[in-house]
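Let me give you the structure first, and then I'll get to my questions.
Removed from the display is one protein chain of the complex; every other protein chain stays in position.
We just call them A and B in the order they show up, numbering each chain from 1.
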Amino acid sequence: MTKPPSPPTGGGALVLKDLVKTYGAERVVDHVSAAIRPGEFFSLLGPSGSGKTTTLMMIAGFATPDSGQILLDDADLTRTPPQQRGLGMVFQNYAIFPHLNVFENIAFPLRARRVPDTEIRARVNDALALVRLDRFAHRFARQLSGGQQQRVAIARAIVYQPPIVLMDEPLGALDKNLRYQMQVELKDIQQRLGMTVVYVTHDQEEAMNLSDRIAIMNHGRIEQVGAPGTIYETPTNAFVARFLGEANLIGGEIVAIETGIATLKTPDGLLLSAPAGQVRQGQRAVLFIRPEKLFCGTDGTQGIVRRRSFLGNIIRLSVEIGPDTHLTIDQANTGAPAPEPGQTVTVGWNAAHALMLAE
Amino acid sequence: MPRALSSYVGLLCLVLMAPIAIVVILAFSGGSYLAFPPQTYSIQWFVRFLGDPNWRASLWVSTIVALIAGTLATTIGFFAAYAFVRGDFPGKKLLLSAMLLPIIVPTVITAIAMYFLAARLHLVGNLLWIGICHAVIALPVVLLILLSALQGVDANLERAALSLGASRTRLFLTVVIPLAAPGLISAALFAFLTSFDELIISLFLAGVRAQTLPVRIWNSLQMEIEPTIAAVSAFLIGVTGLILLLDGVLRGRKRLEGPK
Partner (left out) sequence: MTGRRQTMLLMLPALAMLLLVFITPLGWFFQQSLISDPDAGPLWDTIVSVVTARAVLQAIVTTNWISLLVTATVLLLGYPIAYYLANNRGPRFTLVIFCIVVPYFTSIIVRTYSWMVLLGTHGLVNQALLATGIVHTPVKMLYNQPAIVIGMTYVLLPYMVLTLYAAMKTIDPTLMRAARGMGASGAMIFRRIYLPLSMHGVISGALIVFILSIGFFITPALMGGPSDVMIAMLIERSVEITVDWSSAAVMSLLLLAVTLVLYAIYYRLTDIRRLMGA
C-alpha cells in the first residue's frame, strides 16, 4: 500500500477537470470543472439534487466519476482509493466513532499512519487545544453535545495535516445560533492553519459568510464561480440571482441597446433600462436588482405600495409599478416612518446596481 | 374484549411453556420411573446421563460439531452480510433468497443428499464434515442476524475511517467488528444452538460412532422411553435457555451504550 502524499505547508491545490457522474438515467454531475487555490475556502452551494454532495464524494473517493479527472497538486487522484488520498473529511452527522473516546478518535488517523505513541499524544493534544476541547479527551460521543462532536470531527480531520479538508454540510444538524458561532470558529481555524477547504452547503448565508469563492451548482452544472460579493452583486443568470438572497427579476423583451445600456419592455408595456451585460436586441431577458438597492425618493418610476411586511431589521415593501409588474424594496428599519399600503411612491435606484440577465 | 384477549394469550403462553417446563420437572424425578408431579426430587437421571459413556460421547460430538458449525457459519456469514449491506451489485434480493434456501428446502432432502455425497467420500461419521453441513443450515440464521447488525453501523463511520487513512483491514478490525460485536456474538450463539439442536442431518451423517445428543435421543425413543432422555432433554433446554439469556443480556447492553 502506497503512503498518502505528504502534505505541503499550507493547503494544497485541487483541480477538477470535466467531472461527469450518471446514476441510472440521471446525470447528477454534468461536466463540472474548477480550480481551487491553496489556502482557499471554496464552497459548493446549491439546492438539494444539484450534484454538490456527489462532487464532494468524488473528490473524497467514495464515488467514481464516469469521466473526468481530479488532480491534487498535479497528482491524479481519480482512481486512487479513498484511504490513500490523504484528504480530510468532516461529515454532517459527525461520524464520531462511538466505541472510542475523543482522544482515540482524533488519534485514529495517526495510528493508521503508524505514528509513534509519544508523537500521537502531542499532536492530539494540540488538536484538542485548537478546537478548545482540552478537558474532553476521555469523553465518549454520547457524552458530547452536537457542537462538541463537530469540533472533535474537525480536530480528527486536521490532526494529520491533510492538504485539503472536505466538509459535507458539517453544520447542518446544529441550531441557528450555534451554527453561526461554529462558522466563526471554523473560519478561524482554517485561516490559522492555511488549509484549503472544499465546503458543501445549501445555506447561502453560510456560504457567503465563510467562503473566499463560491461555486453555485444547479442540476449538476456549475452556474457561476466567484467571490461572494461578485456573485451576489453580478449574477450571471436568474437562477444564481434568485438563489442568493432576494432578487427582483422583471421579465420582458430587449427592445433597444445603446452604449452598453439595454432597454427592456415588460408584457404590460413598461420600459426599464439597465446595463446590458450579455443580452442582445430582441432577446427575452430579465432585469435584475436587489431589493436593498431600491429606495423611495423623488427620481424614478412611480408605483403604488401594495403590501408592507415587518421583518425585524428590514421593512419589505411590494410596490406595483405596472399592472403586472411589482418591485420588492427592502428598507433598513431605522425607525423612520415607512410608506403605507396604498401610498404612491417613486422608486429609484443607482443604474450601476441593476443588470440585464438572459432568461 | 381486551380482557378476553389477555386471558387467551395467557392460557396459550401456559400451553406453550408447559411441555418444556414439564420435561424439566420430570428430569428431576426421584423414583424409578418418571411421574408428574414427582414424589421425590433427585438428580439421578442427570448423573446417569453424564455417567453413561454413550451419552457423554454424544455430548462431546454435539459440542465439537456445534463449535465447528458456529465458527464457520459466523465467519462466512459475516463477510457475506457485509457484502450485502455495503456492496453494490445487481440481483441482491435474488441472491439473498437463494442463500436462505437451506432453511426452506426440506431438511430431509438436504440431509439425504449430503449423506449420499458423504457415503461416496467416506465422510460418514466425520465430525468436521457434519460441522460443515450444519454450518450450511446455520448460515441463513447468521445472515439474518448480521444483516440487521451491520445496518446499524453508520456507513459514514466507515467512510470517515477510510478518509482518515485506514486500510480495509484496519477498518474491519478497529471499526466494523467492534461496532457489530453484539450482533456477531448473537449470531455465533444462535449458529451454535442451531447445530446443537439439529437432528435430521445429524441422523443421516452420524454413522455409528458420531451420534449427537438429538440423534441419540431419537434412537432411544425408537426403542423405549427411558427416563434418562428427560434429563438429556432438560439439559438441551438448559443450553437453549442459557444462550437466549446471554443474547438478551447482550442486546440489553447494546441498547445502553449504542450510538446517540
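Convention: a contact is a pair of C-beta atoms (placed from the backbone, for glycine too) under 8 Å apart; a residue touches a chain by one contact, two chains touch by 3 or more.
The structure displayed is predicted, hence computed values, not measured ones.
For the options B:Arg56, B:Lys92 or B:Arg209, the residue in contact with the chain missing from this view is B:Lys92. The chain omitted from view is touched by exactly one of B:Ala57, B:Leu117 or B:Ala181, namely B:Leu117. Within chain B, the residues in touch with the undisplayed chain are 1, 5-6, 8-9, 12-13, 16-20, 22-23, 26, 34, 36, 72, 75-77, 79-80, 82-89, 92-93, 95-102, 104-110, 112-117, 132-133, 135-136, 139, 144, 147-148, 151, 155, 158-159, 168, 190, 193, 196-200, 204, 214, 217-218, 221, 225, 229-230, 233, 236-237, 240-241, 243-244.
Following the convention adopted for this analysis, only the chains that are shown with their structure count from here on.
Between the CA-based centres of chain A and chain B the separation comes to 54 Å, rounded to the whole angstrom.
Contacts from chain B toward chain A in the complex involve residues 154, 156-157, 159-168, 170-171, 174-175, 178-179, 257-260.
Against chain B, in their complex, chain A makes its touches with residues 1, 4, 60-62, 81-89, 91, 93, 95, 97-99, 108-109, 112-113, 141-142, 153, 156-157, 160, 166.
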